[in-house]
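Here the complex is missing one protein chain, while the rest keep their positions.
Note that the chains take the letters A and B in the order they are written out, and that residue 1 is the start of every chain.
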Amino acid sequence: MIPAAVEHVRPETLDEALDALTDPEAKALAGGQSLLPVMKLRIVRPSVLVDIGRLGLGGVQLGDNELRLGALATWDTLESAPELKRPSLAALAGCAAEIGDLQVRNRGTLGGSLAHADPASDMPAVVLALGAEVVVRDARAERKLSAEKFFLGPFTTALAPGELITEVVFPLVEGSGSAYAKVEHPASGFALAGAAAHVTPDGKRSVAVTGVGAHPFLLPADADPLDALTEAEIYGDRFAPTEYRRHLAGVVVRRALDRARENMEKAA
Amino acid sequence: MPSSRTVGLVVNGESRSLDVEPRTLLVHALRDGLGLTGAHIGCDTSQCGACTVLVDGRAVKSCTMLAVQAEDVEVTTIEGFAPDGVQHPIQRAFVEQHGLQCGFCTPGMILTASDLLSREPDPDDATIRRALKGNFCRCTGYQSIVDSVRTAAAALREGDAA
Partner (left out) sequence: MTESVIGVARARVDAPDKVTGATRFAADGHVHGLLHARLVLSPEAHALIQRVERNAALAMPGVVAVLTADDLPLTGAGSDRTTEPLARTEVVFAGQPVALVVAENEAAAEDAVEAVVVQYEPLPAVVDVEDAMLPGRALARVVEEEAGGGDMESIHAGVDNGQEDGDEEQLSDNVLDTVHRSSGDATALLETSDVVVSGTFRTPWVYQAYIEPQVATAWLEPNETLVVSTSTQGSFVTQRELARAFGLPLERIRVVAEPLGGAFGGKLALMEPLAAGAALALRRPVRVVLTRAEDFQATNPASAQVTHLKLGARKDGTLTALTARMIVDRGSNAGWGVEGITTLLVAGPYRWKAHDIRGYGVQTNRFTFGAYRGPGAPTAAFALETLLDELAAELEVDPLELRLQNAVVEADVGVSGNPFPRMGAVEVLERIREHPLWKTRASLPADEGVGVAAGYWPGGTEPAAAVCRVNQDGTMTVVTSAVDMSGVNTGFAAIAAETFGLSPDQIRVVAADTATGPYSGASAGSKVTYTVGAAVLKAAEAAREKLLKAASEELEIAPADLEVVDGAVRAVGSPDHSITVAEISAKALRFGGRYEPIEGHGGSAQTRGAPSVAAHLAHVRVDQETGEVTLLAHVIAQDVGRALNPALVEGQMRGGVAQGIGWALFEELVHDESGQLLTSSFLDYAIPLADRVPDIDTLIVEVPAPDGPFGAKGIGEAPVIAAAPAIANAVAAAVGIRLRELPMTAPRVWAALEDAQA
């Protein structure tokens, strides 16, 4: 399968890329692991690809209070980065390691995946549970979106036309633990149900699920997560009916919470 | 219709220039443009791994990369994996450990194994199996492939010249 005809530009700088993205028919191309497959299926037909792959936005910066991940950080980078080998960020590395396969992880990027917003993709749950902010820019300005406000529906985000994700910023909580748990679709490898959990020493917890609804979502902090799932709108399909998916969501939520707590104990 | 353009590729250590459309996938550029047919096309969905090549030493599905994205980076295909005509220890292990039957998946398997072994010189079987998840084989049941990768790892650790 071959994509429909398209133009390709490779700007030298971020500003040039943002300029090129003002074309409403343009699409940013990073690692291409989400975009090229849908272009081959001709579901997506941009007129021009703005190749941002060489803009150097792939950094991992660990500060005292926050972790900043460049939009072009690959899954492979997240899986193996020494900065992420800590209990509070275990969900990030653990999730990255479960995405796709070795080749896909070599090219697939954090920003590309978030912008693609497949409702069954894994990392959005982690981004939500860890309370990250998504930094986006267009040709005029930069803004920060909370992860909770970023995912709006299947393949739909709060990104405005012309906007590009540049960074994702994760707040660091001393002594916390996190984890990601999933049951994968046996064919696609995407989450039939995935859950990310983040627990902190003061007893707070944050849990997000993916693969079970129109978009990944946070479970309410003030309710029992399993109760919240019985109320949630859960997708069913031929392979995994609603009842099963709801049950599965409960299983992965519990597993993610258990592992997050284990990780927190390791931190202590 | 967007016109084709000339891109410079570095394939198997040689600089090559090729006329491609921007939409041309790397696998088509390699196969149709350069005659490097060891990269095979087995699925549409970036899953089967038969088209795997090395890009700067890392395994990549060449059906999910545009030729223009490969401009000026080092691409290694199975044809260039053992440049002097002597089998690489991974290739030798696949021959000796019966790591193939129809052979359609084999180039991709070998190149993915190369990426794995460049980072994990002594992987256990579970690690090997996990690394090969993006390389489908319908013939072997995988066990002989895992045996091949494990054998190759040992040979490489013992300094078997590549």
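To be clear about the criterion, a residue touches a chain if its C-beta (ideal position, glycine included) is under 8 Å from a C-beta of that chain, and two chains touch if they have at least 3 such contacts.
None of the values given here were measured: they were computed from a predicted structure.
Across A:71, A:240 or A:256, the residue that sits in touch with the chain not pictured is A:240. Taking the whole complex into account, chain B touches the unshown chain at residues 1, 21, 23-24, 28, 31-32, 35-45, 47-48, 50, 77-79, 81-82, 87, 91-92, 94-96, 98, 100-107, 110, 125-126, 128-130, 132-133, 135-146.
Residues of chain A in contact with the chain left out of this view: 1-2, 4-5, 42, 183, 185-188, 192, 238-241, 244, 247-248, 251.
Operating definition for what follows: only the chains that are shown with their structure count from here on.
Chain A and chain B, compared by their mean Cα positions, are separated by 28 Å. The touching residues of chain B, when paired with chain A in their complex, are 1-2, 21-25, 28, 44-47, 49, 52, 55, 58-61, 63-66, 68-69, 71, 112, 115-116, 119, 130-135. Across the complex, chain B is touched by residues 1-8, 10, 29, 32-33, 36-37, 39-41, 49, 51, 53, 76, 80, 100-104, 106-107, 189 of chain A.
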